[in-house]
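I'd like to ask you about the structure that follows.
Excluded from the complex is one protein chain; the other protein chains are retained at their positions.
And then chain A:
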Amino acid sequence: MTSPLDVHSLAGPYSLDALDDIERELFEDHIIACETCAVEVAELRETAAMLAEPTWAVPPPRLKTAVMAQISGTRQSLPSMRPPTRRTPALRWRHRSRSLVAAGVAAVVAAAGVYVVQELRLRDQRIVAQAETARIESVLTAPDAKLRAVNVDGGGRLTVVTSDNRDEAVVVLADATEPGPDKAYQLWLIQGSTPKSAGLLAPDQVSGMRLVSGVRGTNILAMTIEPAAGSLVPTTSVKAQVPLTG
């Protein structure tokens, strides 16, 4: 399988739809956090799409008839998460929510809301984006949601909203210090003494939001600074840790 270190090198094949399903999923998860690859893919896709030009062949007229007939009965998806509206899922949720825990985290989430948009926009063409937005919302509005926050070493704040019932957490990092050249913040779930990666932010990303699954029964969520491609185990000292029990 592809090791984390050469995930970046899949940008070319991805732009040509030359990955199998598994690697495609892997890479689409990767470009959410990797702005370098996201920008490169946008450019390479624009170029790859030019390859459609020489294939020009006029379809039979009945195709247009069939398409027009079908669309007039087809509902359009809402133009969710488009930049002009600036109404992020998190902000929309803020208007709706009444719970106290939710109110406590609202400001934090609203501050990071813009990052959700930026990150999710990259996979806009996938249903996953909407599913993930919905999952984030469900955690934030879960009846058993718990909010915990700690300061990050060197500056910034790490906030975690967990729902044991949903077995998920929303992690919000705000205004941390620069991780350094070719470094990135990485999240860890720690149960006993075994750390498990829970997400990698983009290099240079100092604020952001992650949905983390499998939190039930986990003792600690921790954050370290790792090489930009991520590590399999934490290799530096912990910058922030949030106890998830009690």
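By definition in this document, a contact is a pair of C-beta atoms (placed from the backbone, for glycine too) under 8 Å apart; a residue touches a chain by one contact, two chains touch by 3 or more; residues count from 1.
Here is the rule we use: contacts and distances are computed from a predicted model.
Among the names given as "RNA polymerase sigma factor SigK", "Phosphate transport system permease protein PstA", "ATP-binding cassette domain-containing protein" or "Carbon monoxide dehydrogenase large chain", UniProt records the absent chain under the name "RNA polymerase sigma factor SigK". Of the options A:Glu25, A:Glu43 or A:Asp175, the residue whose C-beta touches the omitted chain is A:Glu43.
Where chain A meets the omitted chain, the residues involved are 6, 9-13, 15-20, 42-61, 63-64, 66-68, 70-72, 74-83, 121-122, 124-125.
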